[in-house]
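As you look at this complex, bear in mind that one protein chain is not there, while each of the others sits in place.
Right after this comes subunit A.
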Amino acid sequence: MGSRHEISLVVNGEERRGTAPARTSLADFLRDTLGLTGTHLGCEQGVCGACTVLLDGAPVRSCIVLAVQAEEREVTTIEGVGGPDALSPVQEAFCETHALQCGYCTSGMVLAAQALLDADPDPSREAIDEALGGNICRCTGYVQIRAAVERAARTLAEEAVPHE
């Protein structure tokens, strides 16, 4: 099983600590040690993108990042994006366009979209496909997901206009 390590990191703005064997993935640490089950595991091989979280603001596949690699770093999971009473513009747009069905890939998809819009507030269609291209959705065929990202970009642009 190997050595156990004390890990401290910032998750969704809060300092969190836990111990885990060195081989523990960040995804397993978030789910099993911290109880953040909004991060879902689809392939555990770094391909499907379901487990995407933000590590210091950049999207990573938490199934192939070790928990110890997140030591002293900042992690954002779906729980940190927005709760049911305070949806983020991306989450709101996903609801408005029905950009999901079973919900299993949705956490990773929302975070990938969030990372895109953080970096590129007005993404082209190609940029959207590029940002979401590593996140597999088996339910939707992506049509309503693309629409959600475009809609969220519009909302964010409107919010960014300074009020008189």
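Just so we're on the same page, contacts are C-beta pairs under 8 Å (C-beta built on N, C-alpha and C of every residue); 3 or more make two chains touch, one makes a residue touch a chain; residues count from 1.
Basically, contacts and distances are computed from a predicted model.
A.B. asks: Given that one chain of this complex has been left out, which of "ABC transporter permease", "4-hydroxy-2-oxovalerate aldolase", "Molybdopterin-dependent oxidoreductase" or "Acetaldehyde dehydrogenase" is its protein name according to UniProt?
C.D. replies: The record for the missing subunit names the protein "Molybdopterin-dependent oxidoreductase".
A.B. asks: So one chain is hidden, and I want to know which residue out of A:Ala58, A:Cys102 or A:Ala157 touches that hidden chain in the complete assembly.
C.D. replies: In the full complex, the listed residue that touches the missing chain is A:Cys102.
A.B. asks: Could you please point out the subunit A residues that touch the chain left off the display?
C.D. replies: Touch set of subunit A with respect to the missing chain: 1, 21, 23-24, 28, 31, 36-45, 47-48, 50, 77-79, 81-84, 87, 91, 94-98, 100-107, 110, 128-129, 132-146.
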